[in-house]
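Quick one: this structure, given as C-alpha cells, is what I'll be asking you about.
Every protein chain of the complex appears in place save one, which is left out.
Up next, chain A:
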C-alpha cells in the first residue's frame, strides 16, 4: 500500500495491524459486561431481577415522594449595579511572574468564571494563551493556603503575624534583608519594595526567574549599553529566523509575537505574499513546527550556528560546523536575510550571553535595529540576572544574610542547584514567604503569609515600557490571605492599605481621580503608540563572542544499551516552568507536538530509539509494539551528578542525538493533587556556565528499559477518519501564486458527478434541502494562522464546563475536549529536517446533513433552523450511535460521573483524585451557570457556544436592532491571539464570516467535503512559504496536497 502522505501516528504511517484494528473499533475497549457472562454468571437471574426491582422502587421513592423545598435569599442591601444572574465584566490583568496579559474577567454573582483578553490593549488586542485562559481555575485551587503560618502553626490574626515579623526583623542586628522575587514589573509594587528596603539599610531586591533571560539582558548590556530586552516587531519582518526560540509558544511574550507573526502570515487573496520563517533548533518545538524551513543541530552547536549565520550574512565562510546540510541551510538563510535588509529579524532562545551577542550582531548586519527590533519601547517581562542569584545563594551559604522575604519565587524547585539554595536558606535566621501556595521554597520558610490570587488583588503591571495594565479585584479574598504589597507596606511602617496606596499612586501619576477611574475601567494605560526606536550598537564584544563560538566537544553516540546524548530542557505551552502544574485544565490539554497529557517524558529521535531499543518505526509490527500500548520504554539519564528516569517518546524532527525534557513537572505533593506524582523535575539538569544558567547539558543514557511500567496518556491515536481523505489541504506559496485556482478546481472536479460546487447541496443527496431563514451560523478557520498553542482548547473547557477526566481516563480514550488540535506530520522520519507539521483545530462541524442526527433513536441530537447541530442532554440515553457515525469523531461520551452531577456518590469511586478535586465545592465555583453540567451516560460536543449565541441575539432584540458580529463570539474565537477563527451569521453577506469566505474563496475547503455532510465549519488551506512540500510527492503544481485517511487525535 502506498505510504500515507499525512500521518499522526506511526501505525498510520505503516498501516499497521493495530492501526487497522483502531479504524475498525469505534470505542477502544469492550463494554464492561464481565459480571454478566451468561455461562457461569456470577450474578444469577434471580439476583438480577431482585436488583432491578429494588432499584426501580428505590428510584421511584427517591424521585417522587417529596419535592425539595428551595429557598431564595435576596440581598439585604443590593449594590446598585449588581443584578443577580447578570454577569459583570471587570478589566484586570493576568499576572504570573513577569508575564502580564490584560484581561477582562467575567464575574457571575460575585465569582469570576472566565477571562477574556482586553481588546483595548494595543499590544495584545484581546489575545490570550492557554495559561491565561486556565488561570481562573487557580483562584479556586483547593491547595491554596488558607491562613498565615508561623513555624507550621496557624496564626489567627494579621496583627499577631505582623508583630512576630516586626520582632524577627528588628532582631537581625544589622544583617541585610533580601527580597527574593520573580520579575516584578509593577510600578507600584516596585515602589513598595523600595520603600521597604529603605527601612532596612543594606538590604536589596534580587529578581529571579525560573526560566531566565539573563543571557539576553547581559548581551544587550554589552552591545547596546542597556540591560533591557527590546520590543520585537514580528509584523515588520519578511524573513524571520529563530535560533531555538519558541516565540509562538513560550518565549517572552507569545501573545504579542503571535499577533505580529500573524500579520506576515495572513494571505491577501489579491496579492498573495507572506513572511518566510526559518527555524534552527535541536528539538521539534511548536514554533519550529510552524516554520517554513527547519534545520536541526546539536544544542552544543548553537553558538556555532549563530556565528556561522553572522559570518554568512557578512559574506564570509561558515566554519566550525560539520554538517554540510546545516552549512548550506545557513547560507540560504543568510542570502534571504541579506535580500530583506530592514525587514529581517533573528531571535534566539538561548540563555548564553555569547549567542545573544552574535544574534545582536546579525540583527545589526541585516538592519533589524530600529525596524524589527525596536528600542523605542522595551520588554519588561523578564529582569532576573543569573549571576546576581548565584551571588545571593553564596551569601546565603556564608550566613551573611539576615532575612529573606520570598515573593512569588520558587528556587527550591526551579533553581539549577536547588540543594545549595535550600542549604543556604536553612542557615538564614528569618525566612518569610509571601507566596500563594505551600510550594517547595515556602515549606522551608519559618513564616508564611499567603498572598492573594491576582483576581483578588489590586495592582498593576508594565510588561512593556509605557504600556501599563491595571489589576483590580474581581472577588473578595476567599481565604485569610493578604497581598504581599500590603504586608511590605505594613512592615515598612506605612499604615494605609494597599488599595489606598495604589489609588493614590495612580491618581498622582495620572493627574486626577477621574482619569484613574477611567484607566481602571479600561484596564490599560498607554502613553502613546509604540514607536520603533534604535539603539547605538557597540560591536566590541562580538569578536570575543565569535571566538568563543566553537562547539564544545560533546561526545554523542550509542554503544549497546547506553548512549551519550545532549539534553535540552524546554517549557510546554501548558504548565510552563511549573507555576501552573496544579492546573488540571492545563495538565489535560494535549501537548501541541506530542499530543500527550499529564506527564513529562524524554523526547528522542526515531533513530536514537532504534539504536537504543531496536524499535524500527518503519516496521509495522515494531511500531505497533511501541505505539499501540500506553506502556512506554524508559531511560535513565545521567547528567553530571544528576540522574532522572523517564519514559521515552519517539518524535520525528528531533536532532538525532538530542533528547528533550519538559520543565515544570515533579512538583511537591503540597502544590496540589493535580501536580503531585506527575512527571519528574528536570530543573536540576540545567547547568551554570559561570554567567548564566543554560537549559542544556551533556548527558548519558545509562539504562534503557523496555518493561518499566511507565504509562503515557496520549490523545494521538484515539480514533481515525477510517481512510477517508481530504481532511486537510496544504499548498506552497509559489504553487498558489502560479495557480491560485487549484484548490477550488480540485474541489469542483471531485464534486462534479454530484452537481459540482453550485448544486452539490441539492444534487448530492436524496434528502430535501431545508430553508435557513434569518440566521445561519458558520465558522471559518484559517489553518495558516493556527499555530497549535491550545488557547482555544482551554477557553472552550472553561466556557462550557468541559470535565477533567484525569490520566487513567485519558489512557482509556475517555478525554472530553470539545475542541482538539490535530497534529499531522509529513516527511521522512529518518530525516528530521524533512518533517513538516500541520495543525488543524477540529470541533463539531455542525453539518447541515449530519450523520449523527439520523441515527439517534430518541432524537436527542437534531438540527436547528439556525444550522446548529443541537445536543439535548436531558433526552440522550447514551446509545453512542451518533459518536459512531460522526466522520470527524468530535462527540464525547460521559463514561463516568466526572462532574459529580449524579445523586449517588459511589458513581465516582473509580475516578482519581484530580476528578474529585474538580468536584470540590470550591473548584466548582468556576462552573459557568449558563451551561448544563453533564452527568454520566450522555454524549456531549461543541455547541458553537450556543449560550453566547442566545445571549447575543437577546442583546440585539432588546436593543431593537439587527444582530452584529460583535454580539456573538465563540470562546475559541475570542481566545485566539492570531484571529484564526471567524464566526458569525452566514446569511448576512456583510458579516465577517461571509466576507472571509468570499474573499478567500480560492483557499476555502471543507473537511471531508465529498461525503456530503455539508459542514458549517470551513477551513482555509495552509500555505507554506517553501519550495518543498512532502505531501505533494513532487507534483504539487498539478494538485493540492490532501490528507488521506489521516488519523487524528480524539476518540469515539
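The definition used in the following text is that a contact is a pair of C-beta atoms (placed from the backbone, for glycine too) under 8 Å apart; a residue touches a chain by one contact, two chains touch by 3 or more; residues count from 1.
By our rule, contacts and distances are computed from a predicted model.
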Absent chain [UniProt protein name; select from "Putative cytochrome c", "Xanthine dehydrogenase family protein molybdopterin-binding subunit", "Phosphoribosylformylglycinamidine synthase subunit PurS" or "Hydrogenase-4 component E"]: "Putative cytochrome c"
Contact partner of the left-out chain, one of A:739, A:987, A:1010 or A:1026: A:987
Residue touching the undisplayed chain, where the options are A:864, A:879 or A:907: A:864
Chain A residues touching the omitted chain (full complex): 63-64, 67, 69-78, 83-86, 771, 773-775, 862, 864-866, 868, 870-875, 930-933, 943, 946-947, 950, 953-954, 956-958, 960-963, 985, 987-988
